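Only one protein chain is missing from this complex, and each of the others stays in its spot.
== subunit A ==
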Amino acid sequence: MSSLVFETPTKRKAGPEVISDHISSSAFESTDNSELISDRDVHKTCYLIERSGRATKKTKRSHAFISLDQSIPESHAHVTDRWTLYTNCIANLQTKIENLLNDADESTLQRVWKYVASTRYYDDDAYTQLPVGLVLAGSNISSHTRLFTNMSQYIERRERRKAATVVVALRDTSSLREVLRKIISQLVGQRKTDDEDEITAPMNAASQSDQSDKRLSYDLDLLVDWFVKQESVERIVVIIEDADGSDSNLLAEVIRMLFVYRNRLPFVLLLGIATNLPIFNTKIPKRTMRMIDFESFDILRTDDGLTRLLDDVLLCSSTKLLLGPGLFRSLLNRYNNHTKNLETFTWAIQYAYMAHFFANPLSIILDSPKSIETSKDHFIALHTVPSFKSYITDCISKEDCNTKRIRELLTDSSSLIAFFRSCQEEFSEFVSRQNDCLKLLDVLQDASSIYGSSIGKRTRAELYADAISGELRDSLFVRELVLFISKMSAATVDNLSRLIDQMFDQNTTVGKMKDGWNIGAMNGKANHLKLISNISKSIQGFLHTNLQSYTDIVFHELFVFDAVLLCENAFAPKYRASIEKALMAPSFYLGNERDSAGLEKPFLSLAHTLYRESGTLINVYDYWRAFRQSLISSDIETADSGGSFSPNEDEVSGELSPSTLSESQTVAVFFKVINELKYLGFVKETSGKRSGNKNAVAVLQKQVWDGL
C-alpha cells in the first residue's frame, strides 16, 4: 500500500525531553529501558495505517451485525435477515426524516423566493438600491447550513434557470477579496458544470482570454462578462449565511461592492441573521444602510417540526418501532432545553432503531422471515418475554381459562406466531389510535378557550409520552377538556366541527364519530344541550378507550424501545462526571479487587484524592510528600492482605509493594501522575512570582473542582 506517501517525517519538537534523552544516551549506552515508547508512530503527526494482507486474513463481512449468541443461538441466516429488516426500516426512516428536515422551512423559503422574484429588474431606473432580504434564522446556528443550502436550491428550482445562487459563509473568509473570489468562482464554475453542452465552448474561450487579460480572480468584471453570456439568468442571489457572525466591516464592504455593481449585475443579497434586527442594525454603518432596500423574514422555529415528526415518522402507519415514553421525555427535554434542533432529535430516533435491531435478537420477528419459523430458540426466547409471561399468568388465573389455547401457545410455534401477528396488528392499530387521540386533543384545545391560547396549549409532542403510557386516560387535562365540551356554545360547536373536518378525513374513526353527531341538523336550546352532551359522551368514550397504555399490548417489548440511558449516554453523556468517577472511585471501573501488590487505587487517582483535599495552590514538594505518605499508609492498611507478587522487570528485586518504593521511585511515579493531571486539565503550573522567594518553589494551580 502506498501508505507512506502522506506520512510526514517525524517532527519531534526539540523539547526538553528530547534533550534529556540525548544526554542520557550519551552518558549510558541507550538500552531498551531508556525508552518508554517503542512504537515509532507515537511521535508522528499524521499517518496512514498500513495494511499488508490484513484484508485477506479476515473474511470480508457483508454487514455490520453480529450474531448475538449469548442470548439466542442465532444462525448466520438469522443475522442476515435481521440485517435486511434493519436496512429496510432504516432506509424508510431516513427518507422520511430527510424529507421532513428539508421541508421544515417550506413556508419561509416560499416567502423568500417570492421576494427574490419580486425584486425590480436591475436596469429599471428605480433600481437605485441593492435589494436585500434579511433572514432572521434564529439563534440555533446548527441548522443554518442546512437552511441556507435548502434556500439556494429552492430558489434555483423555482426560478428554473433564471436565478443563479451562491452561498457564502463569512466566517470562512477573512477579506473582501476572498468573498468576491468565492462568489465569482462558485457562480462561474457552477454554471460550467450545470449545462456543459451550451456553455462549455464559450466558457473555455473566456477562460483563455482571461489569461491574457490578466484580471484578478476577485474582479467582479469577470462576473459581468460571465453574466453577459448567460441568457437565462435574470438574478444573481448571493446568500451570506452568517451576516452578523463576523466582522461587520467585511459585510459592509461586500454590500458596497455589490451596490457598486448593481447596474451591471442583478444582485439580490440574502443575509442570514442569528440575532435580531436591532442588534444587526447597530452593526451596519448608516452609510451602508442607505444602499440597501430590505425586507425581513422571520423564521419561526416553533414546535411544528416536532409535531410533523410525530405525524410523519413516529406515529405513521408503517411504524415498526415506537419510542417509549421515558426515552421520548428525555429527548423532548433535551430538545426544549438545549438543542432546539430537529436533526439531533432524529438521530436519536435512528439510534433507537439501530440499537433495537443490533442488540435484540428477537427484533427479527417484526418482519416475517422464513428462517425463524424453524428456530426453536427464538420461540423459547419469545416465551420469556415478560409481557407474554404475564399474559399467560393472567390467562391461567382467570376462572374460565382456555387451557387448550395456552398449551397451544406454549408448545405450538405456528400458533405462537399467529398470536404474535395479532399482537403486532394490535400494535399498529394502537399507533394509529394514539395518533387520532393526539390530533383530537389538539383540536379540542384549539376550540376551547382555556387552552386555545398558545401559552396554555400542550402540543402533541408534549402529550405523546403521557398518551402512550396511558397516563392521559383519566388525567385532569382530559377531564377538563371533556368538561369544556359539555359547556360548549353553538358557535364553538361549529368551530370544533370545522377544525375536526380540517384535521381528519371523513372516513376515519373520528370523522365517522363526528358525522354521528348530526351537527346543524337540530336547532333550539334543548336540542343544543342534547347535542353537546352527545358530543362530550362520544369524545369521552373515544378518548377513554383509545388512550390505553402501550404496556397493555403483549410483546410490547418488541414494539416499543425505551432505553433512556443508552441514548443519553450516546448523545449527551455525563462527560465530567464519568471522569471524576473514574478518579474518585476507580473501583467502579477496575473492580473491587485490590491489586496484588496491595495498592488500593491507581496512582493517578491517589494524586487526585490529594488534589481534591488541597487548596487552590499546591506546592509540588508538599504534594509529593503527601503522595508518598499516602502510598505508605495505604500499604500499612493492607499489609496483611497483600499477596505474593512477582515483578516482571529483572532489576526489581523483592516485592514491589507501594511502601517499599524508594523515594526516587515515588518521585518518578509522582512526576508522571502530575504530568497526566496537567494533561487532563486539572492543574496548571503557575509562575513562582507570588511565592516571593528565591528558592525554586514549583507551584501548581488547581483548575477544576469536581462537580462544579
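Here is the rule we go by: a residue touches a chain if its C-beta (ideal position, glycine included) is under 8 Å from a C-beta of that chain, and two chains touch if they have at least 3 such contacts; residues count from 1.
Here is the rule we go by: contacts and distances are computed from a predicted model.
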| item | value |
| --- | --- |
| From "Cytochrome c oxidase assembly protein COX19", "CASP-like protein", "Origin recognition complex subunit 2-domain-containing protein" or "Glutathione S-transferase kappa 1", the hidden chain's UniProt protein name | "Origin recognition complex subunit 2-domain-containing protein" |
| Residue of A:P386, A:G516, A:G541 or A:P573 touching the missing chain in the full complex | A:P573 |
| Candidates A:S142, A:N281 or A:T545 - the one touching the absent chain | A:S142 |
| Contact residue for the chain not shown (choose from A:F358, A:F477 or A:F542) | A:F358 |
